[in-house]
Structures are given as C-alpha cells and as structure tokens.
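Note that one protein chain is taken out, while the other chains of the complex remain in position.
Chain IDs A and B follow the sequence of writing; residue 1 opens each chain.
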Amino acid sequence: MFSFIVRRIFSSIPTMLILILISFALMRFAPGSPFSTERGLPPEVLANLEAKYGLNLPWFEQLFTYIKNILFHFDFGPSFKYKDISVNEILAQGFPVTLTYGLWSFVVAVTVGIPLGIIAAIRHNTALDYAAVGITIGAQVLPNFVMAPILVIIFSLWLEWLPGGGWNGGQWQYVILPVIALSTSYMASIARIARSSMLEVLHSNFIRTAKAKGLPMRNIILRHALKPALLPVVTYLGPAFVGMITGSVVIDMYFSTGGMGQFFVDAALSRDYSLLMGVTILFGVMTILFNAVVDIAYAWLDPKIRL
Amino acid sequence: MTDLIKPIFSVDDLKITFSTQDGDVEAVKGVNFHINPGECVGIVGESGSGKSQTFMAAMGLLADNGTATGQINFQDHNLLELSTAQLNHVRGKNMSMIFQDPLTSLTPHMTILQQMREVVKLHMQMSQKDTDAMCRQWIDRVRIAEAERRLNQYPHELSGGMRQRVMIAMSMLCDPSLLIADEPTTALDVTVQAEILDLMDELKREKGTAIALITHDMGVVARMCDRIHVMRHGQYVEEGGVEDIFYNPQHAYTKMLLDSMPRIDNPDKTSHHKLKPIDQQTSAENFLEVDDVKVHFDIKINGGLWPKTVPLKAVDGVSFKLRPGETLGIVGESGCGKSTLARAVLQLIPPTDGTVTWLGKPLNGLSRAQLKDKRKDLQIVFQDPLASLDPRMTISDSIREPLVTFASHMSRKEMQEQVLQMMDKVGLERNMINRYPHELSGGQNQRVGIARAMIMKPKLVICDEAVSALDVSVQAQIIELLMDLQEEFKLSLLFISHDLAVVREVSHRIMVLYLGRVVEMAESKDIYANPMHPYTKQLISAVPVPDPKIERARKSIKIPGELPSPMDPTAKLKFMPSKLRAGETNYIPKLIEHNPGHFVAEHDSLTDLQATG
Partner (left out) sequence: MLVNKKKMESMADSMSSHAPIEGRSLWQDAMGRFMHNKAALISLIVLVTMIATSFIGPYLSPWDFESIDWALLGNAAEMGAPSIENGHYFGTDDLGRDQFARVMVGTQISLMVGIVGTAVAVVVGVLYGAISGYFGGRLDNVMMRFVDILMSIPYMFILIILFVMFGRSIYLLFIGLGLFSWMDMARIVRGQTLAIKHKEYIEAAVAAGVSDFKIILKHIVPNLLGIVVVYTSLLIPGLILTESFISFLGLGIQEPLTSWGALINDGAKTIQYGTLWQLLFPLAFFVTGLFCFFFIGDGLRDAFDPKDR
C-alpha cells in the first residue's frame, strides 16, 4: 500500500509539469504583448515594462524562472493588470472563499447523493426508488448556472429568506444558496451512479453467498455490498471535483462571493494572463492532487489494486 | 424410502414460475422428492432443465421475478412460508449451500477469516478466540496448506480450487444437516474436482451431513450419490437408486444421457461412431511439423516502486508431427498453454521461437499476404459458439466469409449454393439462413462455426475446446458431426480439450501438456492403458467414470502441492523435485521415447513424489 501511494504521487509530477507547460505556452503564443492593448505606450516604456516582467528574456529562461518560482516559492509572479499586486495576494484573498463553499458542496453532494442512490437501489422498483430517480434526472438538467437564478427567485425574491448574493465573511446565510446551486447536479450524478452500481452488486454471486449464510439484509448491505458499490462512485469523484471547481466560476459571478472564479473571469475579460495562469495552475494542481487521493481511496476499497 | 427414517428435506408439488418480458416461464413444473439424513441425492439435468431452482427456492434465493408454490419442508417448517428473518435462522446454519462459480462467490474485499467469522457469530454463541480456532481447524480440514496465512488473505489471492474449499469450510462451520452443492466442480479442473468430491464424500461419512448434489455430470453422480433424480424441462423424468439408474435406466432421456457420456474407461462403448484407424502408410513428412515452439508473453507485475515485467512461458518448447487424416488430442488443465499452442500453430499468435512447417514450408516469418494462401487449408473451431460468430452478421454471411476471401471468382449465387450445401452437411435447416447467432442455441451456433471452418475443405482443422461449452447430448452430436466430416474430407484434426474422456474418444494420438511443456505423448490406447508420467496418471485417475461400481472401486492418485504459477521458473521441475533439491534449478526434463511412439518426460517416481510433496 505504501509503495502504491508513493508511486501514485510520483506519477502526478509529469502531469503537473505538462499543465504548467501548456499554460506557459498559451501565454507565450498569445497574440500581442499583454501591454499592447494600452494604446500609445512609448516603445521605451513598453521595453521597460517587459523588462520588469522578464518578458525580454529568452523563452526557456522565462519558463525556467516561472516553474522555479512556482515550485520553490509558490510564487505566480506579479499581476499584469492590477499594478503592484502579485497574483499570490489575489489568490490568497479568493482561495479561502472558494475552499469554504467548495468543501461544503462536496460534502453535501457525497453525503446526500450516496445514501439516496443506495436506498433507491435497496428499495428497487418502489415509489421511493422512482422518486429518487425522478430527482436525479431532474437535477441533471439543472446545472449550477440554472440552479443559481432559480434559487434566487425562490428564496431571495419570493420568500425573502436568504440573501441573493455577497459573502459577508462566510456567514451561514450567505453560504447556503451557493452550496445548493453548486452541489445539486453532482449530488444527482453521484446518486445515479451509486444506485446503478448498488443494483449490480446486489445481483452478484457473493451477495447470494452472503444471503445463503443467513445474514440479515442490513448486514449484507453494510459489510458486503457497500464497499464494492462505492467503487464507481469514487471513480466519479475526480470528474465531479473538476466540475465543481469549474462551477465555482459561475457561483462567484452570480452570487458575488468573491472567490477565485470571479478573479478568473475578470482576468479573462481584461487579458490579465499571469492571473489567468495562476488560477488555472492552482486549480489544476488541486485537481491532480485530488485525483491521486481518489486513486488511493480506490485502492483502499479494492484489495486487488492494493500492492 | 423406508418409513422408519424421517426425511429431513422434502418437496411437495413444487412449481416455480418466472415472469419474463415474453410471458411466464414455468421452470419447475410440480416436483416431489425427499432427502434422508446422511444421504447424497443427485439432481441431474442439462442446462435450462430447472435443476437448481428447487434449491434456490428452498434457500430463499429465487430471482426477484420468480415465484414458488407448493411445499418445501425442512425440519418441520415449510420454507416457502417463512419470512426472510425466520429463514435466516435456518440457512447457513442447518442448511447451507455452495455454488458453481467459486471465483465470484466470495466477497472480494473481505479476508477469508472475516467471511468465515461472521457465520459463526451469527448462528453460534462463541468467543472470538474459539471462533478463530474453529475457522482455522476447518481450513486445515479442507486441506488448505498454511491455514494461518490463507485466513488473512483476500479471495483473489487464492486459486479457484482453494476458494471452493473455503466455500465448503464456510458452509460446514455450523454442522448443517443438509449441504446443497450446485455444480460445485463444474468450473474446476479434473484433478481439483477429484479432490473436492473426495472431501465432500468424507464430510458426508464423518459428519452424517446429507448432500443434495446438482450436476450435469453423470460421472460425478456415479461417484457421489445414493439416489438420483433425472430432470428435464422442469420435471423429473426418472428417479431411483444409483445402481437402478445406471444399470437399468427406464426413461429414454436417461438412456440418452448415459449413452452420450464419453467413457474414459471404454471409449467404444458409448460412441456411436468408431474412430477409424489411420492409414499407417501415410507419413508425417511434409504435412505438419511443429518443432520446439515457444510462446512467451511479457507480464507486468505491479508491486514495489516500479512495475517489472516477467516472461510467462505459455508454451515452452513443444514439438510434434501430424499425419494426414490423423487426430492428435491435446489435453491439459487450465493454464497449460493448449489454446496458445493451437494459435501458435495457426500463426494467430506469432511463436516467440521454434518453427511450424506446413507441407514442407515454414509458416513462421511469412507476411500476412503469404500466410493468407495457407490459411485456406488451416482452420479453427472455437470453444464459445456464440462469441466466435460476429453478432451483427447472419449465419450465412459468417459461413460465406472464407469463400469471399478465397474464392472471389465465384458468383454470389454459387456461393449461396455452397453455403446451403454446407448447412445441410452440418445439420442446419436451410430456412435458418438469414438468422443471427443470438437467435440460435449453442449447439446450432457451433454447427455454424464448423460449417465456416469446413467450407473451404481444409486439410487441418484445430478444435479448441470445441465441445466443452455444450450439454452432453449436444456434445455427442457435434463429435459425431466432426468425425463424419473428418472421414468425408480426409481431415487432420488437432483436438484440444480439458476433458480426457472426450479426447480419448476422438483421437488417434494424445499429447499431455503441463505448464507449456509436453509431459507425455503416445497412441491413444497406450496412454490410457499404460500412462507413465505421474501427471498423466493423476489426470486419468481423476476423471469420473459414469458407472458407480467401477467409479467407487477406483482410487484417484494425488500428488501433494498446489499447481505452481507458470511464471515460477522452477515450475517445470514440479515432477522432478530431486533436481531442485540437487540445486539444478535450470534443469529441463527431457522427453524420452520409452516404447516406439510413446514419449515421456523425465520425472521422479510417483511414490517419491507422494512421499516428499
């Protein structure tokens, strides 16, 4: 198991380097200098600016410096747009926000989705099962950017229970709607996957053996069926994580929560490449690390992989 | 049968119906029977006869779409009326069951000990320490070596035979009065089967456990059972004591079943078709020569920081010659490389080393285009009839395929005519021409596969377990068909099978493979009359004979130790441990001609092997 973990973590290093390389290449080959938009800049000033950001150096030197700064100093360089603020400072501001509602959303999706799917499978072809299937199908066509306005209409405009936006230091009233908006469709997908894999497991031979032993159903589900039924769910957690990170952009925009997504969109609209790269790489690294964790969890559930 | 003994298990007018999309299917149509304490009752039937469903109903394991009516009485309860909670006090405790597929019947993420423990915890009051001790005793009892280590392993770390032994140990933990065994050895090799059957027989005698044995194999029944019920289409067509059924069968179906069983002890007794002796004048020169063929695969082993590759020697230096019109049987257990050898001969898998010479010219190293010409004469019939046909092609398209490749000068109409004639020959009705494989039965699909192989009138056909997946009655028909076609087309056959009885029936010569190497090769009658290699002896002694008197008088030969992994470099010395002890780990046992045409690999004597383990 230990060597598996070590191997898995080592194998994510090339992926991270490729991610940085792609981001860097995009930045390099983007048409025009980031400052060319600021019209009427005298050539000397432009050259000065480029020198300040190291853009006059050969590309491999820039790449080397960039990677070195990220790896050893966790430094993404200065923002091109916001003068005198580094990308790090901006990330440090947005990251806790994103992390807070992101974690909550993940927890909600998993803790609601898995039991929902499993109960539906156990009560296969009953009203409960149909209701669960209905909910999951419904939630699938209600992605975060649809959920967000609907939730605001219902809970902020009509019922006036919850604020329709803002963060306010993460007070609970401000967290609820973003979390629901972000988690619903992933909760639905998790429930769907858990249901079908549980159904499959319940029809497998070793469950038949467990029944033949005289074990009560509760015991069979908890001890024999649950772990294997969770395997496909665990596989899905990686993509779900990517989806939530991406979805956070919508949440930040729609609810003005002030997370990293908002900076990303601002940076995209104002061509602040270094900030774009910073956000992309940070999210990418989180994804890659999360995938490694998921693989390790998978190995824990499935003894055949544990080596 | 006497009134003095009260049956422990009895079934009254049991009917089982499954509701499917195409309406209700009655799988069991009103059966009655009983099992007395300590006796072994066999339920025999072919696939789809409904033989397992009776016991599935008793155990409360019927599929969701199945309903059972009637009575199943066990220890004064009608099992069909019990709630699941009540049934849970009976199943696993007084009545337990083992299943056909040991590979998937154990929970993959729990250790053997955990799975055994929970049975004890559920049905008996016992301390954890006593429980573990008992589990270990039982693992010893079912003869799994290194009980302590095995108990803490996961099912995938055990071989199929070991897993079935674990299943038996687990079902015996609470001393049940009835053990239901549903095709317990069908998925296992014959030598393993022999061990499992012996074990069950021993338990029956020592513990007085009654056994319900569900099987399709008359040989197994002959060895194990006191009474037999023969089942067909959901009904018992005949029932009686084992000797009555075997020596005086009444029903036509029983007779047919017994008649279809190939007999290892007497090949000509049941076969309707006597194997024609081959013309001794024809020589093997310039027909098929296989010389020192090796097929090695690189297997990736995970573990440690970096995965490493290890060669798997699937076929490791096999040589033989084949004469025109001759059938060479290739036997061996799973993993012995017999199918890989067949594919290497046909160049479907390129051999790693060695040569295959066909009609005086080497086949290996040829380009695809050059090989194509040769393929016309070299054909193959596969094990799984359904998987060997393209599901999206009609059967006539499948049969026609070789014609399209090799006889493109023919018009469509001529081809169609040829296909129809071939269908007549293999016994397929002409009106099936536009049907798809999924619409046909296994036997019919195998006929299609044979028609496709035969349509170019090849000189050599390889039958790779061609009859293994079929019911005995169908199997007998297909064997007959193959032998007819062999005579008509003057075919040579390489007949590959794990079933020694079948091989004996069809082959002139037989080659025994063990982990990629030939251990013995001789004329068919010699090898059965006078097996020399300990492995051959073990194999032959393990095949059950469908004759209770003969079967019970025989003693199977056991050689201690598990089947080594083919990746273990010392595996080839399994029958020559003297060399291992002498430190000559790289020694390769040589093939020695003892009598003319009878080759045997070097080995230690059987008594030495049994003594040392």
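Rule of thumb we're sticking to: a residue touches a chain if its C-beta (ideal position, glycine included) is under 8 Å from a C-beta of that chain, and two chains touch if they have at least 3 such contacts.
In this text the structure is predicted, and so the values were computed from the model without any measurement.
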Out of all the chains shown, which come into contact with the hidden one?
A, B
Which one, A:F4, A:F76, A:Y186 or A:F264, makes contact with the chain that was left out?
A:F264
Omitted-chain contact residue, chosen from B:V11, B:A27, B:L203 or B:A501:
B:A27
Out of B:P7, B:P311 or B:G442, which residue would touch the omitted chain in the full complex?
B:G442
Hidden-chain contact residue, picked from the options B:F18, B:Y528 or B:F599
B:F18
Just to verify: which one of B:I433, B:A571, B:I588 or B:L606 makes contact with the chain not shown?
B:I433
Chain B residues touching the omitted chain (full complex):
18, 20, 22, 25, 27, 47-48, 53, 61-66, 233, 343, 346, 348, 368, 371-372, 375-376, 378-380, 382-384, 387-394, 398, 401-402, 405-406, 429, 431-436, 438-442, 449, 452
Which chain A residues would touch the chain omitted from the figure, given the whole complex?
12, 14-15, 18-19, 22-23, 26, 30-31, 137, 140-143, 145-146, 148-150, 152-153, 157, 164, 196, 203, 208, 238-239, 242, 245-246, 249-250, 253-254, 264-265, 268-269, 271, 276, 279-280, 283-284, 287-288, 291
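The working rule: only the chains that are shown with their structure count from here on.
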Quick check on the complex: what are the chain A residues that touch chain B?
3, 6-7, 204-206, 208-217, 219, 223-224, 227-228, 301-304, 307
Spell out the residues on chain B that touch chain A in their complex, using ranges where they run on.
59-61, 84-85, 87-93, 96-97, 99, 101, 104-110, 118-119, 122-123, 154, 156, 167, 170-171, 302-306
